[in-house]
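Here the complex is missing a single protein chain, while all its other protein chains stay put.
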Amino acid sequence: MTDPLLAVEDLRVRFRIKTPLRALLDRDPDPFIDAVLNVGLTLEKGQAYGLVGESGSGKTTLARALIGLNPAHSGSIRFEGQELIGRKDRQFKTIRRNIAMMFQDPAGSLSPRLTVRSLITEPFKIHGIENVDLKAETARLLEMVNLGPDIAGWYPHQLSGGQARRVGVARALALNPRLIIADEPTAGLDVSVQGEILNLMGRLKRDLGVSFLIITHNLAVVRHVSDRMAVMYLGRFLEQGPTDDVFAHMRHPYTHALLSAHLNPDPDAERVRVELAGDVPSLIRRPTGCEFHTRCPFARERCREEFPEAAEAGAEHTYLCHFPLAADQP
Amino acid sequence: MSSGNRQTGKWASVVYSLRLLVRDPMGLAGLILVTLMVGTAVFAPYLAPRDPFALDVMNRLAPPSQDHLMGTDQMGRDTFSRVVMGARIALKVALTAISLTLLGGLVLGLAAGYGPKWLDNFLLLVFDTLRSFPTIMFALAVVAVVGPSLNTVILVIVVTTVPVYGRIIRTQTQAIRYNEFIQAERAMGAGIFRILGVHIMPNIIGPLLIVASMDIPVVVTIEAGLSFLGLGVRPPTPSWGSILNDGYSFIRNTPWIVIAGGVPLILTTLGFTFLGESLRDIFDPKLRKDI
Partner (left out) sequence: MATEPVLRVHNLSVNFRTPRGPLQALRDVDLTIPDRRVSGVVGESGCGKSTLISAIIRLMSDNADIVGGSVHFQGRDLLKLTRKQMRAILGDRISMVFQDPMTSLSPVLTIGRHMTDIQYRDRIGVGEKRKRAVDMLASVGIPDPESRLGQYPHHFSGGMRQRITIAMALLASPNLLIADEPTTALDATLEVQIIHLLKELQERIGCAILFVSHHLNVIAELCDDVTVMYAGVVVEKGTVRDIFHRPAHPYTRALLKCDPAVIQEKTELLPTIPGEIPDLVDLPQGCIFASRCPEAGDICLEGPPPLVEIAPGHVAACVRLTEGGTA
């Protein structure tokens, strides 16, 4: 069997929250927070992996660690068989050719003084690829994302949200990457355009065999485009598995809460909703036991004391919960 | 409104900005004065009716006449010609000093703003140390070591103003470096020089050039001041400051020398300040009235 495109094992990303001197003065032996903890995932070529979580869940930190923008502390990240952990920033340059990243803000992630043409040919210049016809490449990439060629002379502030997002996709595609990490690909877009971007990603996956890692707080996005998914909370995967299976038999109360938080556009709909109390707890003081117990409507004594073991719910479908939902729930 | 200025390209917006500048009375006045000043400096040898160095001892301290539009000084040199040539010196000092300051400020400011924390702390310390010397004391010290000259003036100005520019650039760089488009460039593998040169600098240079244009008159005044004190350009060279100095001793009986040296100084200061302020209003979208 060949290596998967991306294999992450037991990944941990930590951030220092006190300077060494401060930590010494406070007698704090562990002046760090774990933004990502015990995370493992496998992504095959031509597949899409969905990462769902609220803000502060660590999903963006995880993505940034994959391309070395945040240093990983321990664990393993293997991309096409090569280990990425322990590389220096400079050694990530070739990796960043093969893994492209799209950032959240459609227009804000485009350098404001460059034209669309300069923006989408930027990757060629960065990697010193000179034997290409930049004009032809621009036309090819714009066509790939369904934008007209006359847009090449425009500046980011002249683009609508949907157009800016498509320019972002075109730029990501420039060097034929194996993997595209899309951070909130539909954030800041009108609903009428969200579908367009998701359809575009689906088409690229099918036609070009590009893999996607999609980061979002919107379960609906994951449902339509991803093959596998994970639900993240305080840096851990609470539930993960094949997307269809997770939606059909979700076991973790948090997954259910996220899904039911999507407001129904029917004013007369009967609302069965798991409502969560309060906010996401601080990473500085992780709750004891099951870390979700502070907001879980079903929390019991055991949840406060004992960390749940990973449990199997089906083929490659796992969750962390003492009292999971019944298997045939929604 | 997103659907606003769709097809306006780079040139259209330059033309539009120029129209706004001319429509603003302050901007127009500034533009005229600055053009006058720069024109005088460039064409000084053709404009000066006489040799500014030629002595005419018979005609010392002569009042304005047809021969000598602004009279003559204590050595009989034609004041008008000296003022015209003085524009050259003023502009030369101002442009050289400001360009060097900008360059130094950019290098140090970008390094402090984008570099590691320790470098930032170190450079801030350097900036603060340099800033804490009073300009005149510093000038006296430098002159004592290397002697008075045009280059000394430029050196003093650059060293004392680089910290100001460095700080502005550092702050701007820090404000931009965590923007998503910089993160996106890093994620594509862009190196530090490409990020600084192609993505950060173009976004901070605009407001900086306006600050620089408003600093030109300051530099002209410093040069005049230092020359007035004898710390600047060497005597025969016609700087506005040395003209003032020459006229100062005879101000009771022959005030035209001081007036001749002072008025262009005032007009230049006003011109660059007006132009700078008007440009700032046009390019600062928050102050811009009609786009």
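Per-chain numbering from 1; labels A and B assigned in written order.
To be clear about the criterion, a residue touches a chain if its C-beta (ideal position, glycine included) is under 8 Å from a C-beta of that chain, and two chains touch if they have at least 3 such contacts.
As the structure is a computational prediction, the values presented were derived from the model and not from experiment.
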Task: Residue among A:R90, A:K135, A:H262 or A:R304 touching the omitted chain - done: A:H262
- [ ] Check the options A:L142, A:L276, A:C296 or A:L325 and report the residue that touches the missing chain.
- [x] A:L276
Task: Contact with the hidden chain (one of A:A35, A:L51 or A:V193) - done: A:V193
Open item on the list: Could you pull out which residues of subunit A are in touch with the chain that's been left out?
Closed with: 54-55, 160-163, 186, 190-196, 198-199, 202, 217-221, 223-224, 243-244, 247, 257-258, 261-268, 273, 275-276, 279-280
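Note that only the chains that are shown with their structure count from here on.
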- [ ] Calculate how many whole Å lie between the centre of subunit A and the centre of subunit B, each centre taken as the average of the chain's C-alpha atoms.
- [x] 50
Task: subunit A partner contacts - residues on subunit B that touch it in the complex - done: 2-3, 5-6, 9, 179-181, 183-191, 194, 198-199, 202-203
Open item on the list: Quick check: in the complex, which residue numbers of subunit A touch subunit B?
Closed with: 67, 69, 92-94, 96-97, 100-105, 108-114, 122-123, 125-127, 153-154, 158, 160-161, 168, 171
